[in-house]
Every structure is written in C-alpha cells, then in structure tokens.
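With one protein chain removed, the remaining protein chains of the complex are shown where they sit.
Moving on to chain A:
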Amino acid sequence: MPENTTDLPPFVRSWAQLYAIVIGCLVLEMLLFYGLMRWLS
C-alpha cells in the first residue's frame, strides 16, 4: 500500500501538521466546554 502525501487534505502540508490539527481541535473543544460550563453555571 503506497503511503504518500497526496492523501492529505489540500490545506495541510504534512501528516505531522494534520496530527497537530487533531490535537489542537481537542484542546479547543476542552476550552470551549470549560467556557460554556462557566457561562451557564
């Protein structure tokens, strides 16, 4: 099975960058959840 960067979404340059986006989204979600909880409590 070939592994190449053509599988990457157009706005991403490397797999490492995509992994960083996934982890970054998780951090962002946690911050949003925290903010939502504080706002509504």
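As a working rule, a contact is a pair of C-beta atoms (placed from the backbone, for glycine too) under 8 Å apart; a residue touches a chain by one contact, two chains touch by 3 or more; residues count from 1.
Basically, contacts and distances are computed from a predicted model.
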item: Chain not present in the shown complex, as UniProt names it (candidates "Bax inhibitor-1/YccA family protein", "Acyl carrier protein", "Sodium:solute symporter" or "Serine/threonine-protein kinase RsbT"); value: "Sodium:solute symporter"
item: Contact footprint on chain A, counting only the chain that is left out; value: 1-9, 15, 18-19, 22-23, 25-26, 29-30, 33-34, 36-37, 39-41
